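The other protein chains are all here in position, but one chain of the complex has been omitted.
On to subunit A.
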Amino acid sequence: MESALFYILSAVTVTGTAFAITEKHAVHAIVYLVTSFFALAVIFFLLGAPVVAIFEVIIYAGAIMVLFLFVIMMLDLGHPERARLPGIREWWPALALGTVTLASALALVVSRAPAISAPGKAIGVKEFALALFGKYGVAVEVISMQLLFALVGALYLARKR
């Protein structure tokens, strides 16, 4: 049951992401990406991480993509269907990143590392919070400092001159 669900969800995630990349219309691309985030969230849930699953939906699908949509709706993008395919010079960063990802996946398969199996029970909010703010507390602080810089930067750019 779980493995069948997993394969369906991963198919949705991969197809959704692929369509999000190839779709020329920005609003449609967002809808595809949100679909794939949803499927990903349910995969997290199956892995016994309900908190991560919910935050995937709240933060990625519910906040970040909504902001993207907000900006895209305000912009006049002209005729997206007339957009040309990117040339080779614009392709190479994507190619390099893709190669690294594929190589890592291959290395993982070749090394025959034991597959990560879901823990017997779901991780509760308490365990999650203790790990996040205890063991990884420094990382959380560093990231929040970065967000503060971004906030101050945005304020500086948007202030009245």
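Assume contacts are C-beta pairs under 8 Å (C-beta built on N, C-alpha and C of every residue); 3 or more make two chains touch, one makes a residue touch a chain; residues count from 1.
Just so it is clear, contacts and distances are computed from a predicted model.
Only one chain is not pictured, and the protein name UniProt records for it, out of "Large ribosomal subunit protein uL3", "NADH-quinone oxidoreductase subunit H", "Serine/threonine-protein kinase RsbW" or "Peptide ABC transporter substrate-binding protein", is "NADH-quinone oxidoreductase subunit H". The hidden chain makes contact, of the residues A:73, A:94, A:132 or A:154, with A:73. Residues touching the missing chain, restricted to subunit A, are 27-28, 31, 34, 50-51, 54-55, 57-58, 61-63, 66-67, 69-70, 73-74, 122, 124-125 (touch as defined at the top).
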